[in-house]
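First the structure, which I've put down as structure tokens, then a few questions once you've had a look.
Removed from the display is one protein chain of the complex; every other protein chain stays in position.
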Amino acid sequence: MTTVEESTVVQHPQGAPGPHGYSKDKDSHLKRLRRIEGQIRGLQRMVEEDVYCIDILTQVSASTKALQSFALRLLEEHLRHCVAHAAEEGGPEIDAKVQEATAAIARLLRT
Amino acid sequence: MTTVEESTVVQHPQGAPGPHGYSKDKDSHLKRLRRIEGQIRGLQRMVEEDVYCIDILTQVSASTKALQSFALRLLEEHLRHCVAHAAEEGGPEIDAKVQEATAAIARLLRT
Amino acid sequence: MTTVEESTVVQHPQGAPGPHGYSKDKDSHLKRLRRIEGQIRGLQRMVEEDVYCIDILTQVSASTKALQSFALRLLEEHLRHCVAHAAEEGGPEIDAKVQEATAAIARLLRT
Partner (left out) sequence: MTTVEESTVVQHPQGAPGPHGYSKDKDSHLKRLRRIEGQIRGLQRMVEEDVYCIDILTQVSASTKALQSFALRLLEEHLRHCVAHAAEEGGPEIDAKVQEATAAIARLLRT
């Protein structure tokens, strides 16, 4: 897993299309993630204020659902751009790409 | 769902045991949630830096798993304190508590 | 895990309340499970008849959901009977029961 600390990715010039297909949806992704960050901070306040457990669990379900929606958006773009691109190119690359995508879906399912 | 804005819960004096059984684990809960908040901010940096989709999805799976672990801890405390307490008290309260807990588990499963 | 082969449980006389709280709902549980068995056989026919993958996946989702509903029913009864019973009895048993139930919920979540 590439954690932020380890990542040494080259940053793309602002507005330029990135290499992974999701760049044009960057703003919408960041907006979603900031909303999720707000939900997590909301959870902290709920714990601090001794809110009733069941209400906290409801908020956890909402945050998990929001994370899954974000993942599905990203996955759709990935299939459309990276996987489809590999298919157009032809060659053995497509098998590796499909396997990689399926492994990512399996990880999402197992959580 | 009690959102933070709507909540008008009375704040308990620092260190005093709250009413919902999870107060003694408050610090550990808050530590977990702050770690999850850090993961969500990490996701934002990954999107900003055009990190490869699959690596972002792996990080989403990790965050979802962390949220589920937090939920399971909270649920365990809830069963131990609120549900068990209602059972000790006797009366019809226990049925309502069990139904409420099961509905919360269903929401966690459906996400 | 107790598999059917390993199980050496004593069978309760027909109609007598079993020890685990779910016996009175036995018929409804068996009806649900037979319906799920029918869905799984339906999946086999779909594969044999080369039905379109996406339609098969939709049927898999329906079967998984039906299994989860069955699990939630069973869990609710377990909480109401075994966990609440342990709480009424008092003593250290309740901690073990709650831990066991939480572990079962964790297994359901991780699938």
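Note that the chains are named A, B and C in the order they appear, and that numbering of residues resets to 1 at the start of each chain.
To be clear about the criterion, contacts are C-beta pairs under 8 Å (C-beta built on N, C-alpha and C of every residue); 3 or more make two chains touch, one makes a residue touch a chain.
Keep in mind it's a predicted model, so treat the numbers as computed, not measured.
Only one of the listed residues, A:30, A:66 or A:98, touches the absent chain: A:98. Mapped onto chain C, contacts with the missing chain fall at residues 1-4, 7, 9, 11-12, 18-23, 26, 29-30, 33-34, 36-37, 40-65, 67-68, 70-71, 74-75, 77-78, 82, 100-101, 104, 107-108, 110-111.
Along chain A, the points of touch with the absent chain fall at residues 68, 72, 75-76, 79-80, 83-88, 90, 94-95, 98-99, 101-102, 105-106, 108-110.
FYI, only the chains that are shown with their structure count from here on.
Closest to the middle of the protein, by Cα centroid, lies chain B. Chain B and chain C have centres, each the mean of its CA atoms, that are 25 Å apart. Centroids of chain A and chain C (each the mean of its C-alpha atoms) stand 32 Å apart. Remark: chain A and chain B have CA centroids separated by 21 Å (rounded to whole angstrom). With touch defined as above, residues shared between interfaces to two or more other chains in chain C number as follows: 110.
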